[in-house]
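Omission of a single protein chain aside, the complex is shown with its protein chains in their original locations.
Chain IDs A, B and C follow the sequence of writing; residue 1 opens each chain.
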Amino acid sequence: MSMNEFLTDEKIDTAALEASVMRPSDGALAIFSGLVRNHHAGLDVESILYEAYRPMAESEIGKIVTAVGERYPDVRIAVKHRLGLLRVGEASIVIACSSPHRADAFAACREMIDRIKETVPIWKKERTTQGETWIGWQG
Amino acid sequence: MSMNEFLTDEKIDTAALEASVMRPSDGALAIFSGLVRNHHAGLDVESILYEAYRPMAESEIGKIVTAVGERYPDVRIAVKHRLGLLRVGEASIVIACSSPHRADAFAACREMIDRIKETVPIWKKERTTQGETWIGWQG
Amino acid sequence: MTSNTQETQEQMIRVRLLLFAVLRDIAGSGETDLVLRIGSTAGDVWQLLRERYPELEGYGAPPMTAINMEYVPPDTLLREGDELAFIPPVSGG
Partner (left out) sequence: MTSNTQETQEQMIRVRLLLFAVLRDIAGSGETDLVLRIGSTAGDVWQLLRERYPELEGYGAPPMTAINMEYVPPDTLLREGDELAFIPPVSGG
């Protein structure tokens, strides 16, 4: 596991991710981008700060790539999650899944984002017009 | 219906498609690209020629965009299908679906490509090492 | 595919036939102007094509049929000025 395989502090280079998965045998490429929205829970969002337990987040994303790759052996998967301060409209995550056939590419891409949102130790703090809040903590 | 809303003879500009659908309220962007594969039915594919009944193809894609948009009212949809001679690895179609939430973006993107493959009058002729064949015709 | 010159113009309609992809290759031409008897259907034109082009003999039923860029059943009556297209199985995407 490289320390910077799946996490980045820079704008995500979607074209590079795509190029890293596409093979001549692929007929389908599914890309998912998570974007910073301008609203959440009725509030106007100005920006989001993403923070991670970095080595564990790298490890957990790696496990998910492996697990989803085993379920869809024809699919090649790449993923980058951005950390730091993001503005509305910027991508926090991009997942690229290429496959000979589209059903697997879509399914793998969907499973990737669903699992990443469940277990990877990354947190976001929203800055809204009402102040700053860590999302997910009910304290 | 513009004559060149959904069809193009040029390389598809995915970034422009993305930009055309993304709104500040969107948290998810799903992109599907159909790629020319290097194999089909056991043969090595060198290139594919795409041909369309152009005005009807524009009309049919427009109907699909409308129908899928009605099923997923929060999703904004853009699509381009390329015509002419394409090489292995090039994109024949790109569909971009943005939405506040990812489930709708994925579902709309998947329905778009499934429906386009069913009814839009576009045909491909594969050039393989064994010669040229129109795909789909069992004559 | 040709007009019957014995009949009067009032009993005839003009239809533009479009053929694509494998059908155009078989017919050698993508666009043909037809003069047909009133009452002719899209399916009747398909039968004319089958009689002219032996490659189509195996296809009793027409492929998908469009009139004026809308899919229609093959028994749809043709009208003056219609644009008729036979749509081989599509393979876009």
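Just so it is clear, a residue touches a chain if its C-beta (ideal position, glycine included) is under 8 Å from a C-beta of that chain, and two chains touch if they have at least 3 such contacts.
Here the structure is a predicted model, which is why all the values come from computation and not from measurement.
> Of the chains you can see, which ones touch the chain that is left out?
Touched by the chain not displayed, across the whole complex: A.
> Using the touch definition from the top, which of A:52, A:68, A:88 or A:105 touches the missing chain?
A:52
> Could you tell me which of A:42, A:73 or A:136 touches the chain that is not displayed?
That would be A:136, which touches the missing chain.
> Which listed residue (A:14, A:92 or A:128) would be found touching the missing chain in the intact complex?
In the complete complex, the chain left out is touched by residue A:92.
> Could you please point out the subunit A residues that touch the chain left off the display?
34, 50-53, 55-57, 59, 81, 92-93, 113, 116-125, 134-139
Keep in mind that, in the parts below, only the chains that are shown with their structure count from here on.
> Going by average Cα coordinates, which chain is farthest removed from subunit C?
So the farthest one, by centre of C-alpha atoms, is A.
> Averaging over Cα atoms per chain, report the distance between subunit A and subunit C in Å.
About 52 Å separates the centre of subunit A from that of subunit C.
> Approximately how many whole Å separate the CA-defined centres of subunit B and subunit C?
28
> Residues touching two or more other chains, restricted to subunit C: which are they?
Residues of subunit C touching two or more partner chains: there are none.
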